[in-house]
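Dumping the structure here so I can ask a few things about it.
As you look at this complex, bear in mind that one protein chain is not there, while each of the others sits in place.
Let's look at subunit A:
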Amino acid sequence: MAIPKDKALFDYAVRLADDQLVLGHRLSEWCGRAPTLEEELALANMGLDLIGQARSLYTYAGEVEGEGRDEDALAYLRSEREFANMLLVEQPNDDFAHTMVRQLFHAAFMTPYWEAMTGSADATLSGIAGKAVKEARYHLRHSAEWIVRLGDGTEESHARTRAALDHLWVFTGELFEMDETALSLLDRGVAVDARALKPEWDRAMNETLARAGLDRPGEIAMLSGGRTGRHSEHLGHLLAEMQYMQRAYPGMTW
């Protein structure tokens, strides 16, 4: 594999695509298993939005690379260590509370992220952001309303949401990390400064958790590594399932 002409831009588009694809796939795992029909539709709809965003991003990354790789090659034919998604999105669905807390953490970050990205110097990324931000707002509202319902619901739903918050909090530090790739693109006016989104994310968290009657988890040491391909054990299993058909029948189409 040749080094793309603009490696930083390629890497940045791919990691952003990986985040949306992996979370989109996680949501698709709820198909046929959601607690209600309405929620079944909602989870599938959100998954579809995320996979749609990923497709645009992979297609663009393939163009930047200029080696003829298309969206399918990037989604289905890269290994676990080549995936650069953040650890949060690969965490298993577990119970509904875990799924919704993960969704809230992600959507509360992606909403201001896409808003900021609409001002990117890169016209393609800004175009993708213009669409994605409208979708992210719905995802944020949906998950925030669920967290209130669950936190302010029964003893059982409160306890499960509490456990999910405590379990997933450790992955939220990675949302705001800026590595060399992101910083170099920030200098060029292409990337978003994730660190600057923390106050807005905090506000969304505080408002939602206060309404839900849930305490915000305390400061702890955060886990990260997804951007450099160091994943939790869960990603490999997810990819094994997601990539099976393309690996078993290379080049197959529906």
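Note that a contact is a pair of C-beta atoms (placed from the backbone, for glycine too) under 8 Å apart; a residue touches a chain by one contact, two chains touch by 3 or more; residues count from 1.
Heads up, the rule we're going with is that contacts and distances are computed from a predicted model.
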{"item": "Chain not displayed: protein name in its UniProt record (\"Autoinducer 2 import ATP-binding protein LsrA\", \"Glycolate oxidase iron-sulfur subunit\", \"Electron transfer flavoprotein alpha subunit apoprotein\" or \"Phenylacetate-CoA oxygenase subunit PaaJ\")", "value": "\"Phenylacetate-CoA oxygenase subunit PaaJ\""}
{"item": "Residue of A:K131, A:H167 or A:K198 in touch with the missing chain, whole complex considered", "value": "A:K131"}
{"item": "Touch criterion as defined above, residue of A:K7, A:R33 or A:R141 at the omitted chain", "value": "A:R141"}
{"item": "Sole residue of A:Q53, A:N85, A:S157 or A:S224 that reaches the chain not shown, by the stated touch rule", "value": "A:Q53"}
{"item": "Residues of subunit A in contact with the chain not shown", "value": "38-39, 41-42, 44-53, 55-56, 123, 126-128, 130-132, 134-135, 137-138, 140-142, 144-145, 148, 204, 207-208, 211"}
